[in-house]
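One protein chain is absent from this view; the other protein chains keep their places.
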Amino acid sequence: MTILDFKNVSIDFPTSKGVVHAVTDISLSVPEGRRIGFIGESGSGKTTTALAAMRMLAKPGFVSQGEIHLNSLGKTDILNLTDEEMRRVRLRKISYIPQGAMNSLNPVMRIENQIWDGIIAHEGAVTDVELKRRSDVALNGVGLDPEIVGPLYPHELSGGMKQRVCIAIGVCLDPDLIIADEPTSALDVITQRHVMQTLRDVQAKIGAGLILIGHDMGLMAQSVDDIAVLKKGELVEFGPVRQIIETPQHPYTQELISSVPLVGGESFLDPAPATPAEGFKTEDGTPLLELRNVTKRYGSVTALHPMSFTLDGEVPKIISIVGQSGSGKSTMGSLMLGFNAPTEGEVLFKGRDINRQSPDEALTFRKEVQAVFQDPYACFNPFYRVNHTLKFPFERFGLSKGADHTTEAMEEACRAVGLAPETVLGRYPHQLSGGQRQRLIVARALMLSPKLLIADEPVSMVDASLRATILKNIHDLKDRHGISIIYITHDLATAYHVSDYVMVLYKGHVVEAGPPHDVIGDPQHTYTQLLISSIPWPDLDRDWGSPDDARSALEGLSELEGQQEAILRGTIPGFKLA
Amino acid sequence: MGRIPASYLMNRLSTLVLTVLIAATLIWIIPRLSGLDPASAALGRMAAGGGSVANADEILAQLRSTFGLDQPLIVQYLLYIKNTLTFDFGLSTASFPTPVATMIGNALPWTLGLMMISLIITFFIGNLLGALMVWEHTPKLWKAVIPAAMVFTSIPPILSGLLLMYVFSTQLRWFPLSGPYGLNVEPGWTLEFFSSVLYHGFLPAMSIVVVTFGFWALGMRGLMITVQGEDYTTLAKAKGLRPRYILYRYMIRNAILPQITAFALKIGLLVAGQVLVERIFAYPGMGKLLYDAILTQDYPVIQGVSFVIILMTALAVFLVDLVYPFIDPRIRHGG
Partner (left out) sequence: MADQNAAAPETAAPDVSGLTKAQIKRMKRFDNPWRNPKLIWGVGLLLSIVALGILGRIFWDTEMVFTGSGLPRQAPVGIENMRGQMGSWAHPLGTDVTGKDILALLIVGAPNSLYVGVLASLIGMSIGIFLGFSAGFIGGRVDDVIRVGSDVMITIPPLLILVVFQAAYGDISLTIMAMLIACFVWQSPTRLIRAQVLSMRESGYVQMARLSGASTGHIMFREMLPNLVPYLFGSFIANVTTSIVTAVGLEVLGLGPQRVPTLGRVIYDAINSGALIQNLWWWWGIPTILLAVMFIGLLLINLGLDEVSNPRLRRL
């Protein structure tokens, strides 16, 4: 028996340039108790389709044709309900777990009140005792202690806890269907595993259907029964999860699956050229980059404990710094760029302390050390055409031999990262996609031919299918242009493929370091092991474990506090961690 | 739980003290910068203004002792600060020898009453209308009418006061032209007195309300649009809550917070506007006192009134700051 049926649904968005068909002719059914995954990239219509079932499309979008049936309502089309009838469907029949875990709860209302108001809105007068009992059950169900969490305000909870509260709200009225819109996109892997398992657990308990919206094939493989693949508003493939993952039919699905880098899987990189590019050499053997007991404290919080290493740069290397949010990895990035001065110790570039340079030296340092940042949307000044971002440093560093030369260099750099110059240059940033922008930033780095590149989460905000391409571009900088790279990431799988050496950071300490095949392929430290086991594998035979596993893993993490001895797993020439 | 963090309290308290000290100092320094002996300067202006200087010597002596003019500057300053903080502003030169503090004491209740009523009404009406401009369930007619009302919102209250007075007092004669209550009404705790006060206070209050509610409405509109896009509003809708409940408990409840901060920042300008309205309606508050003092060049009164109004403003800001943590849990529980 099905709970919800989409019948030939199309959704349109009128814009100034005409009507955009966000969703075209989708038909799909959600059977009782079954979990359906909607997978696709941004703009694929996956969220739009699901929101249509809630009748909560963002304006000016509307359903232009088709019907949506909720079977517990009989033969009525959801689209024909009155507003009041629709209101009574929400939460009671179909509940919604939103994407932004951080902002989904009313900041001025206690947690338990936010469960109660939902109950009252659908059941009318309910006694206080009964409300309390119901919210206690709901919070207990997602593993939160109602006595502690109930009276708190949202800002007093962590991201993972807030998202579990949202799940508690979503299931408190035993709905027929739960729609979860990328519920873990703002969370780190360890928390993600816990939240997803909680969701799976409570969903199974109440026997509701589940629509999980996401873009991560691994997460889907671990969480759903069927997968619907959407591309540009069309349903391109639908079937049981095993069939989709093991024998995908549609080329787009195949591409989605093959674009996910796997630890131990096939490399997505081009083979290294026969003669790798020359790196940087000094006569007296001074290393390219050296950190001496670098420590960073913000007030009483230590973001980075003393850290020392040397990178000689003679043969270009990619050094990965891996960690979750709050591990101190981004602090390291900004210390190495000289954006931040260390509290203790010094950062040396070619033997000179980067925080004690003359203006001339500082300019040379800027030219030789470049960066790619996480957010490709923020990196371009919205006031200027994208050329400004490429042209300004090129001229500022005296690399330009005139306007024609600059244009030539820009076009060449664009082609090197696989962009057609005429489609990107001369445009405003908002006219380009995130992937195009991030590739332009890589092109910019290429134009300046620095000695060292700090890449801080360069692909975490880019669609999955483009990640491999951009990492390939970055990897090429090393092989073909002789640039040493510090790759900062939370993603172990990409670090496994691109890097020559990996350092795993936890709360400002290095907990494990060495060549990637040892550290990530065969982790020894508890924390590294936990990180690896929390990755959702797009492999159905490799199970994620139960919610209890996740919970005990989180508890294991809190015991780690005292034990901060780094496990060193071997060395590579040209890089030394002290 | 539920206590205001000490650091927050200290911070606000020091702002209050600093504001009052700076205001007092400015009032002291400004006349001295002109290089004149404030006593004889005041007297000179009185004479020039054609005021009676029959008892000039007495007034001069009084002024000298008030300003402590035989003392060194720093002592004069400290003496002044001490006097000001104890509300001893000396004696009025125009209605000598009435203490300035007494005159202010008589005028203050009228101003406070008018201010509280008009400010509170505008704040509520303005924010509610601003919220309704954004709310998706507001009737279409309302959505068309409210923005039209906004046009008048940038006009200072003194101009609206003039217009209202002309239309409703001199032309239609619906409301009295001036004064706080009817001439034949005996002040006291009687219904007659109160209704007379309300009747007389209506136009002055209205002239502030009609032109200031729009400021709040426009601010609220912007904030509501932001709140409307917040994830918690989306979730509230997805929870199937009643639209009215979402409006009050989710949208307005959050959007009002920056408005309350803005209220504290805007009080100074609103009070100044009201001072002028009092002058038009001859309402016996601080504004009229100030205006009369300007006419008669009564410097001690000008000084005293200015200080007390600034003190009132600073206290109002402080009060708002004190209340704020109770409506925003993020401050109360260290956000």
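Labels for the chains are A and B, by order of writing; each one numbers its residues from 1.
Definition applied: a residue touches a chain if its C-beta (ideal position, glycine included) is under 8 Å from a C-beta of that chain, and two chains touch if they have at least 3 such contacts.
Owing to the predicted nature of the structure, the values given are computational and were not obtained by experimental measurement.
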Quiz item: Which one touches the absent chain: A:131, A:199, A:337 or A:531?
Solution: A:337
Self-check item: Sole contact to the chain not displayed, among B:10, B:269 or B:323
Solution: B:269
Exercise. Return the single residue from A:7, A:88, A:155 or A:232 that touches the missing chain.
Key: A:232
Quiz item: What is the set of subunit A residues that contact the non-displayed chain in the whole complex?
Solution: 13-22, 24, 42-45, 47-48, 58-61, 232-233, 337, 339, 362-363, 366-367, 370-371, 373, 375, 377-384, 389, 392-393, 396-397, 433, 441
Exercise. Just the residue numbers, please: which parts of subunit B touch the chain that's not shown?
Key: 15, 18-19, 22-23, 26-27, 30-31, 34, 38, 41, 45, 150-156, 158-159, 162-163, 165-166, 170, 177, 218, 221-222, 225-226, 229, 234, 264-265, 267-269, 271-273, 275-276, 279-280, 290-291, 293-295, 297, 299, 302-303, 305-306, 309-310, 313-314, 317
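We adopt the following convention: only the chains that are shown with their structure count from here on.
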Quiz item: In the complex of these two chains, what residues of subunit A are touching subunit B?
Solution: 54, 56, 87-92, 95-96, 98-100, 102-109, 117-118, 121-122, 153, 155-156, 166, 169
Quiz prompt | subunit A contact footprint on subunit B (complex, rising order) | solution = 230-232, 234-243, 245, 249-250, 253-254, 257, 327-330, 333, 335
